[in-house]
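The other protein chains are all here in position, but one chain of the complex has been omitted.
Chain nomenclature is as follows: A and B, assigned in order of appearance, with residue numbering initiated at 1 for each chain independently.
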Amino acid sequence: MADSAPLWAAAALPLLLAPAALAVACADGRSVAPVREVLRLLVQQPRRTRAADALATRTGTVLLPLAAVLAAAVVPLGATPVSDLGDGVVWFNAMEALAWAAVWLTGWGPNSTLSLVGGYRFLAQGLAYEIPHMLALTTAALGAGSLRVTEIADAQRGLWFAVWMPAAFALYLLSAAAMSFWGPFGQPAGRDLAGGVATELTGVGRLLLLGGRRLLLLTSAAMAVPLFLGGGHGPLLPGWAWTLVKTGAVLALLLWLRRRLPGVRMDRYTELSWVVLTPLAVLQALVVAVVVLP
Amino acid sequence: MLSAVLAWVLALCAVTAGVLVFRFDSMARATFALLASLLCVAGEVLLLGLQYLGVVIVLMMTIEMAVMAVFMIMFMMNPAGLMPMAMLHNTRAAAALCAALFALLATGVLTADWPRATGRPPADPTFELGMSLMGPQILTMMTLGTALFATIVATVVLATRRGRYDRWGDDLRAARPDDPARGGVGR
């Protein structure tokens, strides 16, 4: 069992994640435009809408990046997470679930139809992705017989979970994209809604929401490494380097897939999710349960 | 010491947020005040050493309140509270009743001769819970499972107006179901 990192790591975590998220955004757009956009948003004059619920908007925009960073606290870099919680998987899931509240509040706050539609779209998408996602997390925990993230990583010294739980891994990647409403699942902030939940946001609020979405994507991609890709275990390189390499590979896969997949409407994804993906996830969990049963 | 202070702060926040639920005009604010109150309860549960249950409460309540907000706004005639109106009845009797009940409960709490704790908390309460649910309490677990399944069926029956005859025709022989929205799997 690995130790938790020292206390300063908690402060360093957001400082580490934010530039990484910016780098992901740059790689996603294949340009340095996101850097310019960040600088522009930092100095932009805020704009207000009439009868807005400013408290709701502010809570939502702050909550999204906060949830991503809190979720990242249990992701081990090498063998050491910031906090090695005994039920790290559940913690990770709970922090991601905060995105539901965050995105909906951001959509509700500005008193604007388009952003509220975006918020509702995210809830519908959430209902679709959450059940297979939870089952995928459960499957990984079941395979290792532990809810502690470092123990799940250690259980894959021999064989990666991605190899013998391919369905759970694929579902996890799908839901990672869906929960950060990005790529094919970008409808809550879609162009047909003039930006959806982010329509009325300006300045730092917009930066927090759009940045929080990247942070969520980054965190869930990083979590795929200890859950399914053997964590920091690997030959030659030290643990932290393997974690970074594998996270980069997962992100590259997601970015590559994004350019090859059409947008998915959340009502269709809901039916697909409940009729096909959820039974698939249950079957995968059943197979794993039968295998690990002593 | 720190945990005692934290417990007090969380307790005050929980009650304040709980009262605010019924003071806010905006349904979004009321729902998320309830969420704040329940998250404070989850914080107290975490402080009591029940890590797993505390985090599960956070997870469940967040999702539940996000869904609840949708229904709150759907079924209130004034969801944003832009035109405040009173939607109350029987306030005085209810206030008297609740105050009396609280006085009674508080007297009970403060005067009761609470027994001393038997035994010490286990090193891993989560493990104990799992062993208990899968061992001596398996009947509870199965009842919960059945209740959840029955609820799924009952809620669908209650909430939908369209049955199979609406979807597949009077003789149930339609080639494809007549749904208001097209589905996602092969249709």
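Everything that follows uses one rule, which is that a residue touches a chain if its C-beta (ideal position, glycine included) is under 8 Å from a C-beta of that chain, and two chains touch if they have at least 3 such contacts.
By our rule, contacts and distances are computed from a predicted model.
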Name under which UniProt lists the unshown chain, selected from "Amino acid ABC transporter permease", "Extracellular solute-binding protein", "Acyl carrier protein" or "NADH-quinone oxidoreductase subunit K": "NADH-quinone oxidoreductase subunit K"
Among the chains presented, those that the missing one touches: B
Footprint left on chain B by the chain that the document does not show: 3-4, 7-8, 11, 14-15, 18-19, 21-22, 30-31, 34, 37-38, 41, 44-45, 47-50, 53, 56-57, 60, 64, 67-68, 71-72, 75-77, 87-91, 93-95, 97-99, 101-102, 105-106, 109-110, 114-115, 117-122, 125, 128-129, 131-133, 137, 140, 144, 147-148, 151-152, 154-156, 158-159, 161
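As a working rule, only the chains that are shown with their structure count from here on.
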Distance from chain B to chain A - Cα centre to Cα centre, in angstrom: 25
Residue numbers on chain B that touch chain A, as the complex places them: 26, 28-29, 32, 35, 51-52, 55-56, 58-59, 62-63, 65-67, 69-70, 80, 82, 124, 126, 181-185
Touching residues (chain side chain A, partner chain B) in the complex: 51, 53, 55-56, 59, 85-87, 90-91, 93-94, 97-98, 100-101, 104-105, 108, 111, 120, 123, 126-127, 130, 147, 267-272, 275-276
